[in-house]
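Please find one structure pasted underneath; my questions will follow.
Only one protein chain is missing from this complex, and each of the others stays in its spot.
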Amino acid sequence: VTEPAARAPLVAVIGGGAGAAGEDVLAAAEAVGRGLAQAGAVLVTGGRGGVMEAACRGAASAGGVAVGLLPGDDVAEANRWVTIPLRTGLGEGRNVLVARAGDAVIAIGGEYGTLSELGFALKLGRPVIGLGTWGLVRPGGEADDRVFRASDPADAVARALELATAA
Amino acid sequence: VTEPAARAPLVAVIGGGAGAAGEDVLAAAEAVGRGLAQAGAVLVTGGRGGVMEAACRGAASAGGVAVGLLPGDDVAEANRWVTIPLRTGLGEGRNVLVARAGDAVIAIGGEYGTLSELGFALKLGRPVIGLGTWGLVRPGGEADDRVFRASDPADAVARALELATAA
Amino acid sequence: VTEPAARAPLVAVIGGGAGAAGEDVLAAAEAVGRGLAQAGAVLVTGGRGGVMEAACRGAASAGGVAVGLLPGDDVAEANRWVTIPLRTGLGEGRNVLVARAGDAVIAIGGEYGTLSELGFALKLGRPVIGLGTWGLVRPGGEADDRVFRASDPADAVARALELATAA
Partner (left out) sequence: VTEPAARAPLVAVIGGGAGAAGEDVLAAAEAVGRGLAQAGAVLVTGGRGGVMEAACRGAASAGGVAVGLLPGDDVAEANRWVTIPLRTGLGEGRNVLVARAGDAVIAIGGEYGTLSELGFALKLGRPVIGLGTWGLVRPGGEADDRVFRASDPADAVARALELATAA
């Protein structure tokens, strides 16, 4: 080997775990995972249930790579569609790794953990795409517009890939 | 020694670093730090400038203990009012330690880092008191009311101590 | 997709960074990386120079997957043979993630960072294979024998895969 292959973009998908998301949110997450894999991106999630599992299942359906950054020390924590389960042992603190690992971050749904990851991604200057997620109001009362509000999963994927590449 | 002393409550104060906060925000942070120390609480912050430094200065003015969880590996990163500077080497990832360390968390001002810590504190179930900080709107459009909105520094301190003790 | 593919074993390779290792150590690391990839394992390293880079180059030469858990926030930190560069922002603290991520851990060479990761892997109960690495003497003076001492790179690879599967 004399030259490495070009690196695939990394896109993080953040969202609530098992039981936290409704069917439409899960369907959106699966469509996002599929779209990312079809475009050749590597998916990064927290590796567990709910939005994370739906996104991984979508990626798997397109033959993609799905990295799961697990909270504990047991690969059995990973949902079955994770292709690379990485144990972190950091508990919920592994959320900041998920946000940081993405060249772009797609936030789906409205759990507090998602809010935390979304805030961390903004803090790091990552492009953040929201799909039915938190609205943010600055102390003075004006809406914060740093999160790109996607109209649907295809829009979220397109925007994430565009911004991940530009970053 | 046969019996240890009762443990002091730990209250985390989160807010923007140097340059990020206006004079009124810094004055509020200093008043919060002073009030916490006067009540015998241990202050926990990220140990650097801005809101963190103002809170530590307030704590010092009342002879209190101010723990600073520093991002890097150099105690010189700490503002001069930190009494116990703890190097974490976790960079911005140390923010989750600050939020987690508090029995209650007071969020002052409106930076993205503060948003992330606030979200993490909510995720962990910590009581969160806001003083001129982010408003949160759920995906469906309704305001989230888990953050207690304090009217002034004294109110923030009183509520933090009440909720820290109840936790 | 109705059934996910079987998961590939994850093997962590730990060892000194750029400038810390001699030519023979680097050649051993490259042979280990190649052998792991040929066997279908996913390589996990800290993603930077020296032993890490040599192992990744070896994996790349066999078309393998090389995860790099980077200390900072810039994918340019990764050596060019890393296929999945994951930014952690944890600095040297990311070493514990490398050790934890492996189903088995191969330690090559004798830096203090390697010692720390090796100790952490032992603490976690991971199988640890040593190739020209630290010897450990218990407080009472007897040698600790928990590290399997491999005779050469092929032996290290064979033993790592055997123990990773059994774990």
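Quick notes on this structure:
Residue numbering begins at 1 within each chain, and the chains themselves are lettered A, B and C in the order written.
Just so it is clear, a residue touches a chain if its C-beta (ideal position, glycine included) is under 8 Å from a C-beta of that chain, and two chains touch if they have at least 3 such contacts.
If you're wondering where the values come from, they're calculated on a predicted model, not measured in any experiment.
Residue C:T133 is the one among C:T45, C:T83 or C:T133 that touches the chain not shown. Contact with the chain that does not appear here is found for just one residue of A:G35, A:G89, A:G135 or A:P153, A:G89. Among B:A21, B:A101 or B:L115, only B:A101 touches the chain that is left out of the view. Contact with the chain not shown here comes from a single listed residue; of B:I14, B:A29, B:A60 or B:V147, that residue is B:A60. In the full complex, subunit B contacts the hidden chain through residues 1, 4-5, 7, 10, 42, 44, 57, 60-61, 65, 67, 69, 73, 75, 80-81, 83-90, 96-97, 100-101, 103, 124.
Remark: the residues of subunit C touching the chain excluded from display are 92-93, 95-97, 100, 109-120, 122-124, 132-141, 146. Seen across the whole complex, the unshown chain contacts subunit A at 72-73, 88-93.
Rule of thumb we're sticking to: only the chains that are shown with their structure count from here on.
Residues touching across the subunit A-subunit C interface largely coincide between the two copies, over half of the numbers being common to both.
Located most centrally within the structure is A, per distance between chain CA means and the overall CA mean.
Inter-chain spacing, taken between the CA centroids of subunit B and subunit C, is 39 Å. Rounded to a whole number, the gap between the C-alpha centres of subunit A and subunit C is 27 angstrom. For subunit C, residues touching at least two other chains, in rising order: 73, 89-90.
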